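As you look at this complex, bear in mind that one protein chain is not there, while each of the others sits in place.
Every chain is named by a letter (A, B and C) in the order it is written, and numbering of its residues begins at 1.
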Amino acid sequence: VTVVLTHNSYGKSQVRLTHVTRHGERHDLKELSISVQLEGDFAASYASGDNRNIVATDSMKNTVYVFAKKHGIGTIESFGQTLARHFLQTYAQVWAATIALTELSWRRIEDHSHAFISGSNEKRTCLVTLNRQSLRVEPGVSELSLLKTTDSAFGGFVRDEFTTLRETNDRILATLVSAHWLCATPSPDWDGIHRMARLSLVDTFARHRSLSVQETLHAMGQAVLAACPEINEITLTLPNKHHLLVNLEPFGLDNQNEVFVPTDEPHGLITGTLSRSGTG
Amino acid sequence: VTVVLTHNSYGKSQVRLTHVTRHGERHDLKELSISVQLEGDFAASYASGDNRNIVATDSMKNTVYVFAKKHGIGTIESFGQTLARHFLQTYAQVWAATIALTELSWRRIEDHSHAFISGSNEKRTCLVTLNRQSLRVEPGVSELSLLKTTDSAFGGFVRDEFTTLRETNDRILATLVSAHWLCATPSPDWDGIHRMARLSLVDTFARHRSLSVQETLHAMGQAVLAACPEINEITLTLPNKHHLLVNLEPFGLDNQNEVFVPTDEPHGLITGTLSRSGTG
Amino acid sequence: VTVVLTHNSYGKSQVRLTHVTRHGERHDLKELSISVQLEGDFAASYASGDNRNIVATDSMKNTVYVFAKKHGIGTIESFGQTLARHFLQTYAQVWAATIALTELSWRRIEDHSHAFISGSNEKRTCLVTLNRQSLRVEPGVSELSLLKTTDSAFGGFVRDEFTTLRETNDRILATLVSAHWLCATPSPDWDGIHRMARLSLVDTFARHRSLSVQETLHAMGQAVLAACPEINEITLTLPNKHHLLVNLEPFGLDNQNEVFVPTDEPHGLITGTLSRSGTG
Partner (left out) sequence: VTVVLTHNSYGKSQVRLTHVTRHGERHDLKELSISVQLEGDFAASYASGDNRNIVATDSMKNTVYVFAKKHGIGTIESFGQTLARHFLQTYAQVWAATIALTELSWRRIEDHSHAFISGSNEKRTCLVTLNRQSLRVEPGVSELSLLKTTDSAFGGFVRDEFTTLRETNDRILATLVSAHWLCATPSPDWDGIHRMARLSLVDTFARHRSLSVQETLHAMGQAVLAACPEINEITLTLPNKHHLLVNLEPFGLDNQNEVFVPTDEPHGLITGTLSRSGTG
């Protein structure tokens, strides 16, 4: 059989890294997980095990550590670009590099100089895609867990033979926000934008009177675009982590939105991309 | 700020389902997890909470159960298509439906009529994408865990200032195969093809003398295309689950590829798509 | 073969519960996971399927929801006792009830009346064991994730043929604290004690100059006993989540405790129980 290798890429995933910056007594801490994927002229390794063009994934891992030492992390948005550029500049056989970075949440214990406590599961994320023509930097957040106990309704949807869900004007709305965005300017204030975008997401979720998860998603995206002029486009993914009202009628009790069963599966999954009008 | 909703979709994820078919005393068992995602004319729900076009994700879940009862599962490839067609045929506002199906592994206990034991974590998967123009069915496997204790080498790769990895002509090669393929014929023998493709993957992994994970991937894909004339294209993803040789020199011992530390992270990640020559 | 059922117990695990208390506009939120285990005169169900003495585990689940509605949660320490007493008072065939409660961490979004954000993975825990003779209430914390970048040493340990670890006077110390304690007074201020015990754990970890994880554990336990006169005994479990210093010498770089690989496995695991002198 005659076959063609129509796509290939390879790399190293889950390169974990804790980086300490020492300002005298006072230490800063970042913990990252980084994945590197390269596309390029690697067909000979696939077809015949000729590895002359192959940068070992172990060397990619080394590169991450060497760059962390030499340049520090700065932001994941800048560190990801530095890594991506390195692979294209150093290796002519590389056509594109994709660097996925995840930053875990650590908070300083009070104002202690070198002791930290884990924050939530919320992560700061960035996906950098660089090829010989273009660069794409997509900062974001993931696993941002939000819940509101009221101001969420869902009604007016299609009712047909497959419908058993009742309309509700008062339910728990719980979600685990993933969002990523694109900036118009090449080197914005990544930390400032992240802070502002995240704040808009959380604040809008809290204040919005929701008629559907779709509407909440739209309001959250709109708020980010309004608050962050550098952002041209945002994609949000909101699972609907259903909280089932427990039926207490068999026990002669009236459950007035007090006792719920939180569930993980099945869950709704709502996505949407919002762009600033007039941009692609 | 003026915004445009440039993309949207929503659905229900992780709809779990155990289906029993009773042939008199003898029962058959399938356990699935199914996700449904719809794209369509849903912008009004996002923009203003007008849910008139919204099929509740709860109704999607009901639909899965109703269809399982009415039609049985058959294969996940056929069941996924049935579901996808239903959503497009029933709801004019739906432009596209994506159905992701995962079948867990249960084996009959000896020849017992109704008792079963879990197989491995290996799953049979299928992704069905249907829109008003086209249908795409991508059967596959995931979490197929394979290991060989020899006949795996890695050498001749780029050596530069970032390289510390030694060349080796004998190492453990362990991976967790994900693969999915595309068929030329519209309604092939899904079970037969799955059996044959899976067998080719496992058998080739076992017999191939590997010069790189890339080469092993290529050989596995090639074998599937050779064995299954219905398959036109296959995509494989092979993590390299590194097994580190323990250094026993400090203890005066010579570790001749006997004692290894299996690791989960970081791991190599090798992907490739092979197409039958002369096909897209 | 003649057999004796020398021990038995059964119950319901992972009963999840979200409870909302409404003070007018302002809502409070608690999310719990609860397990109930009963011991008693259940041998007939085991030996011959005579279930007359069996309280269905489904009824245990109902009981948890009914009690949450009727009495609210209050603290997990009090709610667990209420549940345990119910099972012994209602069912003569029950000899002992063990209630394990885990409270997840939710924080109010700023001062919003009904919107919340997940805190960390840290959980508040309580194990209540009640039989016809005695009551034992063991409040605690789990998954409290702490890290310090210096003030941690480890030296002077046994050096023999199995030792390759170097002594260090400066390393990262990272752990995931589990702790539970026993109170002398029957109904103390559970919230106040939890706050104070947790604060002592965190604060001592941060300030202590560690010569071993064992010593840190001891200092943390001692601090809790000093700060909380109601607590008579505390048990701590501290995994040592090793952070490996990356060797950058091959790249001509001197890694001065800047770049580490955080690891999950293998990990040290250090436990200890401290009691107030003169108490059991």
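We take it that a residue touches a chain if its C-beta (ideal position, glycine included) is under 8 Å from a C-beta of that chain, and two chains touch if they have at least 3 such contacts.
All figures in this text were calculated on a predicted structure; none of them were measured in a lab.
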| item | value |
| --- | --- |
| Among C:Gly80, C:Pro139 or C:Pro239, the residue in touch with the chain that has been omitted | C:Pro239 |
| Residue among C:Ser13, C:Ser187 or C:Gln256 touching the omitted chain | C:Ser13 |
| In chain B, positions touching the absent partner | 16-22, 27, 29, 31, 62, 65-66, 68-70, 105-106, 109-110, 112, 114-122, 144-151, 172, 202-203, 205-207, 243, 246, 248, 250-251, 253, 255-263 |
| Footprint left on chain C by the chain that the document does not show | 1-16, 35, 37, 42, 45-59, 61-63, 66, 90-91, 154-158, 160, 162-165, 210-215, 217-218, 221-222, 225-226, 233, 235, 239-240, 264-278 |
| Chain A residues that touch the omitted chain in the full complex | 161-162, 164, 250-251 |
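Assume only the chains that are shown with their structure count from here on.
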| item | value |
| --- | --- |
| Touch-based graph of the chains, sorted into line, ring, star, complete or other | complete |
| Chain whose averaged C-alpha position falls nearest the assembly-wide average | A |
| Separation of chain B from chain C, taking each centre as the mean of its C-alpha atoms, in whole Å | 38 |
| Intercentroid distance (Cα basis), chain C paired with chain A, Å | 30 |
| Per-residue multi-chain contacts in chain C, two or more chains | 250-251 |
